[in-house]
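As you look at this complex, bear in mind that one protein chain is not there, while each of the others sits in place.
Chain nomenclature is as follows: A and B, assigned in order of appearance, with residue numbering initiated at 1 for each chain independently.
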Amino acid sequence: MENGFNKRIFVAWLILVAISLVYLWIDHSATHQGIPTASTVVTVVAICFALIKVRIIMREFMEVRGAPRFLRRLTDYWVVLMAIALFGVYFVGIAVA
Amino acid sequence: MRRPALLDDPKRELWLAWYATIAFYTLYTVVFFIITRTQPPGKAWYTPTQVVGWFASRHEGLLIGFGLIFILGGLSATSIALITYSIRRMSVSRVFAYSYLIIYAVSAVPGFLFICVAMTVGAFRPGRDPEILRWIYDLGFLSFSGTMGVFLIGSLIWMVAILLDKNRVFPAWFGYLNLCNALTEVVVAPSWIFHTGVFAWNGVIAWWINVVVFGLYTGAFIFLLRNMILREDFGTGPLPDLLPPEGRGRMLAEFMSP
Partner (left out) sequence: MTTTERAVSPVPEQSPSEHVPGGRDIWFFVLFESLAFTAYFCVYLFNRTQHEQVFLLGQSHLLLWLGVLETIVLLTSSWAVASCVQDARAGRYDASKREALLTAGFGALFLVLKVIEWVRLIHAGHTFTSSEFFQYFFFLTVIHCIHLLIGFVVLGVLWYQLSDQKRRSQPTVEICATYWHSVDFFWVLIFALLYVVR
């Protein structure tokens, strides 16, 4: 690659931007008559998309894809850990409210 | 009479300072968490009547516990001295060591003396006007939680020294942990504004999460100071590595070694 343009991370960027734009659509579908309402589905989907984006950033931008197995595993565990913490707290909170 | 070689070992002095550091932090934890029960902090939203109750339930503890701190608090100097020594051992300019030393020399005042004085004064006369007692209570806790400038700048000085150092006195991950610690000082800043909620001086974010980070940070540097003393060869230039430990500790040690 003489000009150094890396197609793979460009595609990764496109996907990340696309997911970001999908948020606009999610929000639109969750807003009734201009008043936002609470929605577990929206929350779960929003957090899932965010964690997917985090994993893409780690794998492609931060070059974890080419890293030793322990780092690939560790970062995946971290994403799972964040998911468990966020969803756990959210659902416990709903139950307690 | 010939002095035994052991007594001439300069590491003995470093070990003395290190054990004194352990003694200080143990004393600190026991006094604050157990004897005086000023940590976890009293609630920031207490009415004057509740503050009177808070002091009443801790009356003897405050006087005895903080009395101990007044006598032995000077031990805090040993950890600062060891850290300053570690910075002097680095390849960076001595300016870093001196700055750290000067900043932390005053750190004992907001770090614990203010709250000790305030709370002992509060406990001294149980019949005090509740409004004045709450004033003293606020003074104690705000000075303890809210005065972060010293520790913020001090952590940054140490961080920069570690990251610039070529003598590998401390590992880079600990340099970055200094940044995490410095940021917790920023996180506690809202405690000056909020009487209730997660940002009050006893709040989940301003206190509980912060104290976990601070505890990990303190544990880390006590451990690393020990490693430094073990590796010290009193020369100039990079410190030698520790001999590889046996067994289970090896993986962790390899990750943590500079």
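Everything below uses one rule, namely that a residue touches a chain if its C-beta (ideal position, glycine included) is under 8 Å from a C-beta of that chain, and two chains touch if they have at least 3 such contacts.
Bear in mind that the values here come from a model prediction, so they are computed numbers and not experimental data.
Participant: Have a look at B:33, B:70 or B:173 and name the one touching the chain we're not showing.
Facilitator: The missing chain is touched by B:173.
Participant: What chain B residues would touch the chain not displayed?
Facilitator: Touch with the absent chain occurs at residues 171-173, 175-177, 179-180, 183, 186-187, 190, 193-194, 197-199, 204-205, 209, 212-213, 255.
Participant: Which parts of chain A are in contact with the chain that was left out?
Facilitator: 1, 4-6, 8-10, 12-13, 16-17, 20-21, 23-24, 26-27, 30, 35-39, 42-43, 46-47, 49-51, 53-54, 57-58, 60-69, 71-72, 74-75, 78, 81-82, 85-86, 89-90, 92-94, 96-97
Just so it is clear, only the chains that are shown with their structure count from here on.
Participant: Once you find the CA centre of chain A and the CA centre of chain B, what distance in Å lies between them?
Facilitator: Roughly 37 Å separates the two chain centres.
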